[in-house]
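Removed from the display is one protein chain of the complex; every other protein chain stays in position.
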Amino acid sequence: MKLRESRSRKVFKAVNMIFILTVCAMIAVPLWMVVITSLSPDKLAAEKGFVLIPEAIDFSSYIRVFKSHGYMRAFLNSLGITVTATAFSMALTTTMAYALSQERLMFRSFLMNAVLITMFLDGGIIPLYMVVRDMKMIDSYGALIFPVAVGTYNLILMRNYFRTLPESLIESARLDGCSELKTLIRIVLPISVPILAAVTLFYAVGHWNRYFEVVMFINKGEKYTLQVLLRQLIFQGESEVTTQVAVNNFKMAVMVVAMLPVLVLYPFIQKYFISGIMLGSVKG
Amino acid sequence: MKLFLKKFCRQKYIFLLVVPGVVWFAVFKFFPLWYISKAFTDYGTTANPSFTGLDNFRRLVLSPNFLRAFKNTMILSFYNIVIYFPLPILLALSMNELGKKMKKVVQFTVYIPYFFSWVVVGGIFTLMLSPSDGIVNQILQVFGKEPVYFMADSRYFRGVLVGSQVWKEVGYGTVIYIAAISTVDTQLYEAAAVDGAGYIARMWHITLPCIRSTVATVLLLTVSRVLQMFEQIFVMMNDSVKNVADVLKTYSYFEGMQRGDIGYATAIGLFTSAVSLILIISCNIFSKKVLKEDIL
Partner (left out) sequence: MKRKMVAFLLTIVLCMSVLFAGCVKDNTRAGIADGTDAMTGNTETVRMQDENSQAGDEEPVKISLCMPQTSWGKSIDSEMMEAFKKVIEEKTNTQIEMISPPSSDYQDRLNVLLTSGEIPDIYVVQSAQDNIPLYGIRGYAAPLNEYLEKDANFDVLKDFDLSAFQVGSELYGVPNDRPMNKIIWVRKDAIDRYGLDIQDEMTTDEFVTEMKKVNQSEMIPFTFPKFLGNFQLFYNFFGAYAGIVQGEDGKYIDGFQTEEMKEAILYIKDLYDQGILDREFITNENSMMREKVFTGKAAAVCDYFYNYLYYLTQSEGVDAYTDFIPIYTLEGPNGHKGNLNESFQNGLCISAKSEHKEKAMEVLSWLFFTDEGVLMTRVGVEGVHYTVENGVITPSAAAADSGYSINVGNLTLAFPVVDQLDFKWGGITDEAYPKQLDIQKISQAPGTIGPKYNITLGVSDLYDKNVATYTSTMNETVVSIVLGNESMEDAYKSYEGFWKSIRGDEMLEELNANQ
C-alpha cells in the first residue's frame, strides 16, 4: 500500500517536472537568443540574423544605447510615467473595487453593470482624443496617466477577490468603529497583498508597454517613451537615434533594455506572492 | 425618502470611495460613447456628413471582406479560448507542486515574455520561424522535413498566432492563478493528506474548487478580450495570410484609421460590441451553470 503510493507520487512528480521543463525551455530559448544576439558583434549579427550559440561577446550595442541621449531620455520618461501612472491606477482601482465588492453599497448592481458595459462598448480613439483635448491635456504627461488609469479587467479581478474575503471580518472592523477608508487600509489591503501585487504588476507592464496613446496624445519627441522609439526602430530600421547602422544586435539590445526595469521589479513583487502564502500558513 | 436619505448618510463614506472611480468612468469611458452615433452617418467621407440610417450596416453585411473578418475573428477566438485559456491553470497547478526555489525561477521565466510588446514578439517570431535560418525550421530539417514558411502560409498562420499568444501571455494568467492558489487554506491540504489523498486528488478536490471564482473571472475576461485582438495580428499579418488572419478590429482599423471612413468603421465597432455582449452573457450563463459562479 505504502509502496504503491510513493511510486505514484514519484511518477506524478516526474511527469510534472517534464511538463514544466518543456514549457520553460520553449519560453527560454527565444529569450536566450535575443540576449545572445544583442551581445554579438555587428558583423556576426548581420550575417546570422539570430544567434543561438555565442561565438564572440561584445557589449558595443549596449554602450551605444546607453550613450544615446534620445534613448536615455525616453527611458527616463517611461520610468517616470510608469511609476506615477501605476500609483494613480492602483489608488483609483483599489478604492472602486472595494466599494463595489460591498453588498451594502447603494446602486451597486447599477454601477457594476455600467462598468461591465465598457468591457464591450467602446467609443474609439477619436472621441477620447477630443475629451483629452478639451481637458487641455494634449502633449502633457497627464494624458498618459489619466485617460488610461483604470483597466476594467483589473478592476473586476480585484473586486471579485475582495468579494471572497469573509464578510464577518469587515463587519467586525466596522462595528469596532473603523471608518470605511480605515477598514480598507487596515483590514482589507493587508490580507489582499497577493492580488495587489499581481494587479500592480499588470498595470506597471501595461503602462510601460504603452505606445498607441503616446503617439496619439503627445506632440513632441522630448516626451516620447521607450516603446515608441523601439517600435520605430523595428519598423523604420534606420535607427533614428544613433547614426550607426541598426542591425539586429542593436535592435535586440534596445529590446533587452526596454525590459530591464520590469525584470528588476518582478522578483521584488514576487516576494509578495510568497508572503501571501506565508500569511495563509500562519493563519492555519 | 427619509429612509433613503438615512441609508445614504449611513454609507456616505463608502460612497466617497466609489466616487473618483465613477467620475473617471463617466469622463473617459461613457462620455466618448456619444461617438457611436456616427455609425449611422457617412461621417469621414464627405465635408458635410448626413444621417444615412442603416446604410453602413447594409454595406457591412454585403461586404465579403467583412464576412471574412467576422469568420476569422470567431475562429481565432475559439482557438484562443480552447487552447490558450486552460494552459495557465494547468501551469499554475503544476507549479504549485514544485519546491519553493524552483517555483520562483519557473514563475520568473514564464512571466518574462509578457514584458515584451507585440512589436517585439512579432519580430522574434519572424526570426525564429524564418525558413532559411530560423531555429524551428533547422530542427525540422534535422528530422528530414522540408522547411515551412510559417509566417506566410495560411495553413499554419493561425497556429502561429495562437502560439505567440500562448508564449507571450501564459505567464500573465499563471500569475493570477498563483495569487489565487496562495490563498487556499493549507489546513485543507493537511486534512487531505491525513485522509491519504494523492496529488491529483488534492488538485481536483481542493485547489480547483477553491480557485473556481478566479477561473470563472478569467474566462469571462478572456472571452471579452478575444474580440478585441488587434495589435498582435496587426504587427504579424502580411498580405499572403490576410485571408485567414484579418479580424474585425484590423478590418475596422483599415477602414477607419487608414481610409478615414469613420461612419463605416464605427458600424463595424458596434457590430463587434454586439457579438461581444452575446459572448459575455453566454459565458456568464455557462459559468453559473457549470462553475456555480455568477461573475457579473
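Here the chain labels run A and B in written order, and each chain numbers its own residues starting at 1.
Just so we're on the same page, contacts are C-beta pairs under 8 Å (C-beta built on N, C-alpha and C of every residue); 3 or more make two chains touch, one makes a residue touch a chain.
What you are looking at is a predicted structure, and each value in this text was computed from that prediction instead of being measured.
Across the entire complex, the residue among A:26, A:91, A:169 or A:260 in touch with the chain not shown is A:91.
Residue-wise, the contact with the chain that is not shown comes from A:135, picked out of A:117, A:135 or A:269. Although one chain is not displayed, subunit B still touches it through residues 43-48, 62-65, 126, 130-132, 149, 151-154, 238-240, 242-243, 254, 257-260, 262. Residues of subunit A that touch the chain left out of view are 42-43, 46-47, 67-70, 73, 76-77, 80, 87-88, 90-92, 94, 125-126, 129-130, 133, 135-137, 139-142, 145-146, 185-186, 189-190, 211-212, 215-216, 219-224, 228-229, 231-232, 234-248.
Quick note on the criterion: only the chains that are shown with their structure count from here on.
Centres computed as Cα averages put subunit A at a distance of 16 Å from subunit B. Of all residues in subunit A, only 5, 8-9, 12-13, 16, 19-20, 23-24, 26-31, 33-34, 48-50, 52, 92-93, 95-96, 98-100, 102, 104-106, 111-116, 118-128, 130-131, 146-147, 149-150, 153, 155-157, 160-161, 163-164, 179-181, 184, 194-195, 197-198, 201-202, 205, 208-209, 211, 227, 230-231, 234-235, 248, 251, 255, 258-259, 262-263, 266-267, 270, 273-274, 276-277, 280-281, 283-284 touch subunit B in the complex they form. Put simply, subunit B touches subunit A in their complex at residues 7-8, 11, 13-18, 20-22, 24-25, 27-36, 90-91, 94-95, 97-98, 100, 104, 106-117, 119-120, 123-124, 127-128, 130, 133-135, 167, 170-172, 175-176, 178-180, 182-187, 190, 196, 198-200, 213-214, 217-218, 220-221, 224-225, 227, 256-257, 262, 265-266, 269, 272-273, 276-277, 280, 295-296.
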